[in-house]
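Sharing a structure here in structure tokens format.
Shown here: the complex without one of its protein chains, the others still in place.
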Amino acid sequence: MTVAWYLVVSALIFCVGAAGVLVRRSPLVILLCLELMLNAGNLALIAFSRMTGTGDGQIFAIIVMVVAACEVVVGLGIIVALYRRRLPIDVDQLRRLQG
Amino acid sequence: MSPTTWAWICLALPLAGCLFNAFVGRHLPGERTAGWIGTLAIGLSFVAAVGAFIALMGHSPDDRTFTSTAWDYADSVGVNAKLTILIDPLSVYMMLVVSGVSALIHLYSCVYVWKDRGFVRYFAYLNFFVFSMLLLVMAGNFVPLIIGWAFVGAASYMLISFWFRRTTATRAGIKAFVINVIGDVGLVLGTYFIVFRGSGSLDFLDTFKHVQAAFPPNDGDLVAGCILLLVGAFAKSAQVPLHTWLPDAMEGPTPVSALIHAATMVTAGVYLIARMHPLFEDATAAADVGTVVGCATLVIAATIALSQTDIKRVIAYSTMSQIGYMIMAVSASAYAAGMFHLFTHAFFKALLFMAAGSIIGAMGGEQSLDKMGGFRRALPFTFACFLAGGLALSAFPLFSGYFSKDDILALIGGEGGWHWILYVLGYLGAFVTALYTFRMIFRAFLGPECKEARELRETGHIAHHEHPFNPETYEEEDTDVGFPGPGHYIAEQQWPMKVAMSTLAIGAIFGGLIQVPFVDDLVNVYLRPDFVNDPTYEKVINDPSNGLLIFGLILSAVIAIGGIGLAYVIWVRRPSIAVAFRERFRPLYELSFHKWWFDELNDAVFVRPGATVGRWASNVFERVVIDGLVNGTVSVVRAGSSVVRGAQDGFLRVYAALLLLGLALVALWFLLQST
Partner (left out) sequence: MEDVLFFIAAIGAVVGAIGVIALRNPFYSVLALVSHLLSLALLFLLLEAQFVAAAQIVVYAGAVMVLYVFVVSYVGGQGEPLASVGPGLGGVGLVLCIGLFVELSIAILGSGLHAIDTDGAKLGPGFGTPGQIGQLLLTKFLFPFEIASFLLLVAAVGAVVLARRRRGIDAPDEPLPPRDRLELTAAEVMRIPRAGSQAESIGLGQEEKEEQGGW
């Protein structure tokens, strides 16, 4: 399969993840959709790395994974804090901006 | 010194007096120092005017025109405006009249407004008026003329509403000012037509030189310009139909009425026409308009004066009538006669007003003839002054008014043609003048004594009412700032009033002797350099029509004596005749008493529609259109901002959606770019 196929799959997963962010209301699931989008990006990176024949894309993908991990950690920490405070785990109800 | 130097001094002194009184007058020691200073300023101004006169006479008659420029106002866009004064016999004549009579009136005022809280303000205003009037008569081009014209209007307004807490006074001031502004507009538009469509120069001498070249006779532009100048003249000189302000202007203090509304400001229109005579010679249609209006005014005003009961208003309508004579004269090219009448009128009218002030003081502020009577023995000096002024006004033989009025009518008759109607109406007006003048004098001084007169004669005290009141509406007032002061003064007890009135009486009695027919004609000769190119003037000088003149002299005498006699019969012998006449000819009486309904006409045609338009503008246009636009803009902005605000509502998913939308659009942009 040519590289283009992988790129199309990546675009598809990205769009599915974006749709999920827009549609779902639980922050947990929104974070999962963010993971989807990040993975789509990873797939594109690896595909391009294969296309050019250098390893740069793969390094980038690893770094992206690191960032994704950190982000998940912090996001889940927030959700845990929310739960502790007995607040609704619903992005539409958590909307009062500071100030 | 040259005439122009004297003239600048004459002009500067009243201004200095005004500024001095305005800034420092309040802090001067003594009760009336500001008054003396004001009088001194005008007195010295008169001395300077005499100096200018002597200096002028020192030159030969062909060389009596001098100009002097103080500075350039502007010199651009085809307009060259300078502050120039023009000193020739006509302007020096006016300077003498204005400063002389003003000085006497200032002297009189030192007593009249003695205890008034606005004493200093009064003299500042009065000096300002004299300065403006002098600027007007000395103007060498249209710019200082218009400036002086506007300033005298402003001074008139300030002085009419001098007692500013009186509603009637402030209303009268506004009325005077509005009508004066109409005149100002006429003057400025007239200047436009004459200068900018014709001569191209604002200067008088240039304009006069070029008028024959610039305009064919009776050219549309020139006639339009002259008629507009006439509008200005009529407004300032209270001719029909712009006359309604003058009787109301009697709300001002009596010396103000004497100065502004008898001797000087109202004569500005006469001066204007005389000054612009080359233009009027060329635009005979406009001159005819002036003649007709002057004649109409003199008849209308005389009939109204016959039924008025307020003594000051009788004299005011008399002023209107006499100025009608003057306007008629100068419009019909009888310039010297008109100016001569201006001179004599200044004396006897100011005298009449001053005497009226004295008797009003004796009445404790009351002005109605119905309440006066029998003051002959209580106020002998005032009575004598009234007689002197009244006889002069009625053109009684050998008094000043006799010669001046006769001069005018003889020259009008001499023109021939349709001027005969004016001649007849002029004599009719003279008859009515004698009638109403002596009606006033007999009612006030002869007959049974009223209680104020008895008290004054017996005890020497002036009657005082319990509380001050408005002589028009009898509303109660007080004597604080904005209302007249508590003092009432009569000439018999106050020397400044006596001195001023005596001087004017001498002028009223003997002033006519400078131009007695067949004996001397000083005015004609003196003013000749001004009117050198005028055909009528030459005719008058060289060949007065003797027959008409003698006939006129006799007719005037007969009419004057007849009128006085009739007034005596009606108002002294048998007052019931007056009442019967009033009942029998009720419509005529009503016409006269309601002042020919001019006020009501103005109200219906101008004031009410104007007020309706104003109300509509304020309630409908302002609220709906302007506020609607402004508020509409505000609500559009508010609506827009509330829409935009929706993007900041805190919904996370909306933010994400907007982000993705932006991403999609950017990608689309690049996609389209690359194709």
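A few notes on this one:
Which chain is which? They are A and B, in the order written, and residues in each are numbered from 1.
Simple rule for what comes next: a residue touches a chain if its C-beta (ideal position, glycine included) is under 8 Å from a C-beta of that chain, and two chains touch if they have at least 3 such contacts.
What you see is a predicted model; the values in this text were computed from it and never measured.
Residues of chain B that touch the chain left out of the display are 651, 653-654, 657, 660-661, 663-664, 667-668, 670-671, 674. Although one chain is not displayed, its contacts with chain A can still be listed: residues 1-9, 11-20, 22-26, 28-29, 32-33, 35-36, 39, 42-43, 46-47, 49-53, 55-56, 58-59, 61-63, 65-74, 76-99.
In this text, only the chains that are shown with their structure count from here on.
Computed from the mean C-alpha positions, the centre of chain A lies at a distance of 94 Å from the centre of chain B.
Chain contact summary for the complex, chain B toward chain A: residues 648-653, 656-657, 660.
Put simply, chain A touches chain B in their complex at residues 18, 21-22, 25, 30, 91-92, 94-97.
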